[in-house]
Every structure is written in structure tokens, then in C-alpha cells.
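And now, subunit A:
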Amino acid sequence: MTTEELKSTLLELFPAAIPEEGGEWLAINVAPDELHDIALRLRQEQALNFDFLFCMTCIDWKTHLTMVYHFTSTRYRHNLVVRVKLNFTSPEVATLSDIWQTANFHEREVYEMFGVNFINHPDLRLLILPDGWEGKNPMLKSFEDPINMIRL
Partner candidate 1 sequence: MVEEIGTTTDGDLIINVGPQHPATHGVLHLVITLNGETIKKVEPHLGYIHRSIEKMCESLSYRQFIYVTSRMDYLSSHINNHGCALCVEKGLQIEVPARAKVIRILMDELTRIASHELWWGAMAMDLGAFTPFFHAFRERETINDIMEETCGARLTMNYMVPGGVMLDIHPNFRQRVHDFIRLFKSKVHEYEEMVTGNIIFQNRMKGVGLLSAEDAISFGCTGPTARGSGVSCDVRKYYPYDGYEQLAFDEVLETAGDSFARYMVRIRELHQSIRIIEQLIDNIPEGDFQAKTKAVLKLPKGEFYQRVETARGEFGVYIVSEGGTTPYRIKFRSPGFSNLSALDHMARGSKLGDLVAMMGTLDLVIPDIDR
Partner candidate 2 sequence: MWSFSNISTNIDEWLRSFLNPTWTMVAEMVIVGICVISLFAVLGLVLVLMERKVSAWIQIRLGPNRVGPKGILQSFADTLKLLVKEGMTPDGSDKFLFNFAPLLAIIVAMLLMAPIAFAKDFHMWDLNIGVLYVSAVSSISVISILMAGWASNNKYSLMGAMRSGAQIVSYELSAGLSILTIVVLCGSLNLNDIIQSQVDGWWIFKGHLPVLISFVIFIIAVTAETNRAPFDLAEAESELTAGFHTEYSGMKFALFFLAEYVNVFIVCAIGATLFLGGWMPFHIGNWTDFNHVMDYVPSSLWFFGKTFFLIFLIMWFRWTFPRLRIDQLLNLEWKYLLPISMVNILLVTLMAILGWHF
């Protein structure tokens, strides 16, 4: 499916989503509370069949956080970027680990690095950081560690 077809299909299915052009792949912006429903549709809709969540990360924009999900379809080989804007003070979004199991580990990583709380995540604990790092969120731009961080 070409980008144009994908875009029209997506807009038909999710009128609320805001498409964004300019990148390599089609991107849509989604509200946090709609993410889970939309993701489930993306996975289950036969015309879309986004069965592979190949990258998932978070960006700290200092004023807000953005969750970025990269989807691809192993059947049609089309790609889609889904962005979710989260507020900075209490970032919360529904987990996708019940739809794509790979999200389990990736969400744990985002949780400890950025402090995003994933609602209904089965096992939201620190994965990489040792005990005692809860709530410190080292990947945030505001994080400072005078001992371990070396500035050039």
C-alpha cells in the first residue's frame, strides 16, 4: 500500500487522528486515551495488519513527552509512525504489551528511563537500572548526575 492509500485508509478509520507529512513514513498523532483502541485496530484491521512493532521510544521535549511507535506490516511492508503527546508532570499511556508482546520490555525501558507510567502493564518494574533508581529517569534532559556523567 502506498503512503497515499495508507493515509486515506487511516483517515477513514480514525477521523480523530492528525496525519503528519514530511517524514519518510506517514505519521499520525493520537491522543493518549485513544492509543490502545487505535493500536488494536491497526493490528486487527486486515487491510492494515500492522503486526510488527519494531521500534518504540520516547522523546523528552522539555515541555512534554512524546511516545513514538514505529509499526510495520510483515504482510504489506508498509510503515506507520504513531506519536502520542504526553504531559510532563504525570505522563500516562495505556500499555500495548497485550497487543505486541515486544512492547513489554520496551515499555519497561521507557518507564525507567523517562518515567512514563503504562497503565495495565503486567510487570512494570525496573529492567535495566538497578534497585533504587525508581523515579530518577536518567534519559530526561533535566537529569543531572555530577559523579557519573562526563561532560565534554
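Candidate entries met the following condition: all candidates are chains of the complex that A comes from, given by their letters.
We take it that a contact is a pair of C-beta atoms (placed from the backbone, for glycine too) under 8 Å apart; a residue touches a chain by one contact, two chains touch by 3 or more; residues count from 1.
The model shown is predicted, which means the values in this text are computed figures rather than measured ones.
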Problem - Touching chain, any copy counted, for subunit A within the complex - options 1 or 2 - result: 1
Practice task
Could you pull out which subunit A residues touch candidate 1 in their complex?
Solution key: 22-25, 51-55, 57, 59-60, 68, 70, 74, 77, 81, 100-102, 104-106, 109, 122-123, 127-130, 138-139, 151-152
